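Got a structure for you, written out below as structure tokens; questions coming shortly.
The complex appears here minus one protein chain, its other protein chains still in place.
Note that the chains are named A, B, C, D and E in the order they appear, and that numbering of residues resets to 1 at the start of each chain.
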């Protein structure tokens, strides 16, 4: 293990161009779309880079303006994109968000098939970069994209393990990409090799067919994964982390929702932040505060600062004391 | 009566160009206005066409860009506008909406006097189209526009009756166009010749001077109109339909209001849909769901799909079952 | 005649709300319109107020947001609108501009019939304000709006004459409001009572049926009007002023056209400025420079400064000197 | 052949959603994109429908908001889209336009692979609709999309021929979809069965390897196709039509370019209009005027009227006469 | 004291250009900013001018487009700006607003140092204008801007007193400009010379180190200032006015917050309105209604009408009666 890390976190996964109509305009009525970018892994990379960590994000992008658009947005936050793979084949993955208003739900239309990222292969990646990486973050979206993506994922785990990088994994089941059974088969062996597992309550039940209360779900996930810590997210009910011993909890902040997308990733980033400081409770608290702040920001990206996270956590403490 | 209908529904009435400032900007402060279109009858036509019915909308529009703008927006939803009357005289009716925020009410500024539509005359219309029409929908706005509009309306009823089309009528009292007394005098004989009557609670009291609880109001309206069915809308309290026998009810959905305009028309469309399927309860339910969805959509138009209506109704049933 | 004037210029006429689509979008395709205001007389009032004169503009506006919008935009430039007539009847005149690109011409769609301004009557105006006014400016648009507007115009001339105000008049024939013959009949007696007459070459030929070269046209106009000075505008060929003795000329600046509307009014303002300083050549030069600057500014309004006018005139002199 | 046609023109082909940044913003810098639609065949369908013809456009669109967006925009102009095929598979074809300014060229980024339209098969189409169609229009883009599209194209020609529909064909070689050799092999047998062939000078040389002056090119195309008439477009040099006898010519109008895309389709529509009236010179003139007007309109669509075409042609005649 | 006032109210203070991103976009993410203007004193001037009072606002602005922008916006509401000081030195004060959404607070970034307004000196002002002014309004922001501003403020008080103008003063402590102790030292002697004092609960405690319930705070402020009336604003709890005898109260309206900025100034304007009519309860009620309406309007400015204030107050009375 190297004395000096060049990167605190390395992550890999697809980032798409995101299109959103103004206000509550329906997509079929739209005459203008806002252009942003988003992807579970780069969302996490951005959030951690904004907290001051040195983060590298790896993916495969098509050469051309849409690839450049994605790369520039992510790099603007200080994420290292020097190890990106640029491809002459494949398209840019896209997604369209149609913001809802009760009783009309928000609708997400993915257009990511045949993307350059879905052609990612183990040989595309320079694995030696991991020599000086401390922590690797992966998600359950990548293996759902293609067989070569699944292989790249397995290889990433192997390469990370070989170098004693710690590994976090966010299950992130995507029902539009595969079914729960296929996900279970593919994810189970991956999940068994990580240090920090993050899973929503729904995914625990639907993908891993666990049941019971949240403690049972956590114990079930822990049993599957041998992870040092398992986090279960409960939506507006906050989150719980189980470290094989204690059940650490944190409740969610009241939010006025501007944009929900990326809030789960902001939580993940906070949790990883705490994990890397060996303080899971701090991670839970950061995760809750970061998810809450993300709800107030348009787009996938956590465009906030550590000062804002700290200030929110302090005000919460004050409120409780009164 | 023909074996085969070419149109399920035929409707007639004025559609205006609608201007709305961005966000909550006041009109006098506006430097940009969004351009949409709206009119009670074309709103209904659009909603029914989107449910898959074959609908014709008839009106009189000024030749030129504003007339074309109105025609194209309505036709885009699949409404047949081939029987529109194009005029070299008269202007396009306009209206300006200034969205409010409590305690400031939403304000509507009409600028529809001297419109081409207000010059509509019985001889403008090709009544033989009704030969293959199943149902005719009319509203109480048209007779308020001008004497010739009132005559055209009376003629429409006569022509529809002659051909055994069923007829629905939405009272839609507009206090800026005429007084309650004038409205009562003009509307009473019209209302007496329809099959399905739709009326708000306020209009039942103010225009038709009925009183009492909603059952009394419904019986009063039924007595006036001899309609097979009478619907009374109660705002956030839902709606009730009286078929001379039963009082069918449906409560309103919780909504997060994006744009209220057109919600009454969406309700009307749902009710007509049920009426045409001989299922008033289905119509009530559709009406409630469609009005709720309309609240979430900017503009007058019901830019939603039957799948969304069904899905909202199913989720409502599920919620009740739990 | 009073020792001290409170106003250098008093003018009267209709100002409309102006709607323009973005870029070269056609009106029928527009989903957003920019909102501005414009009217020949208020355009002149604004330009003169920006040169530092004390200018009052009088008109009749409907109470409500559109009337306020018009009033506030004009007042923002320093024009005195305290003598405006506010009406509970009549609408705000509107016009829509569809900017063209060769070979498609710019199209103007007026929607001004039945405006509050067209109901202006002699008794609406407080004529005693003219007691302390030095100069009155009128145009040939007002008499075309309605019979009562024509009467108000005649009265304005009489009241101005009575008080020894000087009077300028811009013919501004509007073919959409009346025919050349009607215009000639109405305008001839008005034109005969002014001190400074402004006319385009086309109006001289079409309305006043004059013919020949520009000197003949000027002499013809001078003969009709008994004005101290007559200005003939020749589009991109500049303008000529005839004072009964000399023919003063000024050529037009090269312009990159952003918005042509209001350029004629900017010329008129410059000419009046010179007239009021007893220097018609200065007025011509100012007029040409102001018309050129106006071409570079979106909207009807001359949003420029006297410094810019002077600086343009100086640069022109420099260019000639080289 | 039926006594009465229900449609003057039937056409078939892919229409994409088109994204354009504001002004001259580069795509990689864009934070907002305008949303429009475009496709060679639907562009022609729109232009012809706006001239008053009854036009049907057939394609395959994905169910969902992007498919609805495409369908509604095209239908808004009066094109019959009732025979569209709606698919649960395949995506909406997209394209991105980056408007250039000298010396930077306009760039078009296609993202149309795997579109629903590219899965069009002969069995998708209701060929019996052609029973009452007078004229069929096809282009060389469709056979380049996929093998099944090529088969559908061949079938369309066969079905059209069987029913004695006349057929026009625009070569429209797309170098991003296939090479010139592949295009030649596929298009040659198609071109041999049409009545009106439209080809750019570049395509005549590159795809069909013809050489010489425009008369030689036209004779070469005529020899290949046995068409009654062949049109060769020469960019800013206008176009020439050869009917086996005469060389009819028309020069291009001077234009101020707002949006070039769709100008070729506007020309094609004008030519077909003339062809259907048996007046090729009229068609050429219409085509030139329509292409010129299209240059002044943002988007692919010919949002102009027949009056504007006529008025442009008249002004051109006037200019020549002077 | 003059028989006839030319101005009901004269006020003096800095107005800044205000930049706001769209929606909830963060400033660092913004690609477009809305441009408005705002300043405590001009906000009050605008609100009072809109109620029909004759109001003059005095400040020092840099010659150039930003100064003109500020001046024109304020004048558009009918405020007299003829006594503005135009400077060739100093910049335009700016501020940036980043609208928050819970739990992220709204953030205001001031960039006002070195502004032209901060160089205001006693000799800049034409004090004789006060000869015909009835009432002077000042705030605690001006003395915080610079030593010369403090001197100008003291002089304004002296000049106002000399002419028997009544004076109102809004404490408006700005923690970014100075500390509470410095504010207390500077403001105490000013506050001692005013007739109507307005203070928030927080400022009473933090700046003037008062304590206790609202009655004690009011008595404390009254003791300090010798004012005829003291108003204490309590945020969503309304406001209380103490006239040395009675404690007049008014509760706040329920509001849906569009833009909070300027609501305190709208309250102040309402209170001054009542004060000038010798009816403090009316002033309190007006103030509450105007603050509520302001919350519904984007920007600092009270772009509402007296009719709206009256109508809101009436509806409130009606609600209570039911």
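The definition used in the following text is that contacts are C-beta pairs under 8 Å (C-beta built on N, C-alpha and C of every residue); 3 or more make two chains touch, one makes a residue touch a chain.
Predicted, not measured: the structure shown is a model, and the values here were computed from it.
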(request) Write down which of E:98, E:195, E:259 or E:300 is the residue touching the left-out chain. (result) E:98
(request) Kindly state which of the options E:111, E:131, E:154 or E:201 is in contact with the chain not pictured. (result) E:111
(message) For chain D, which positions touch the chain that isn't shown here?
(response) 23-26, 28-29, 100-104
(message) Under the stated touch rule, tell me which residues of chain E contact the chain that is not displayed.
(response) 19, 26-35, 64-66, 68-69, 72, 91-92, 94, 96, 98, 107, 109, 111, 113-114
(message) Even though one chain is hidden, which residues of chain A still touch it in the full complex?
(response) 72-73, 75-78
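As a working rule, only the chains that are shown with their structure count from here on.
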(request) Select, from B-D and B-C, the pair of chains that is joined by more C-beta pairs in contact. (result) B-C
(request) Indicate the whole-number Å distance between the mean C-alpha point of chain A and the mean C-alpha point of chain C. (result) 63
(message) Taking the mean of the CA coordinates per chain, how far is chain A from chain E in Å?
(response) 47
(request) List the centre-to-centre spacing of chain A and chain D in whole Å, with centres computed as mean CA coordinates. (result) 45
(request) Please list all residues of chain C that touch 2 or more other chains. (result) 26, 28-29, 31, 72
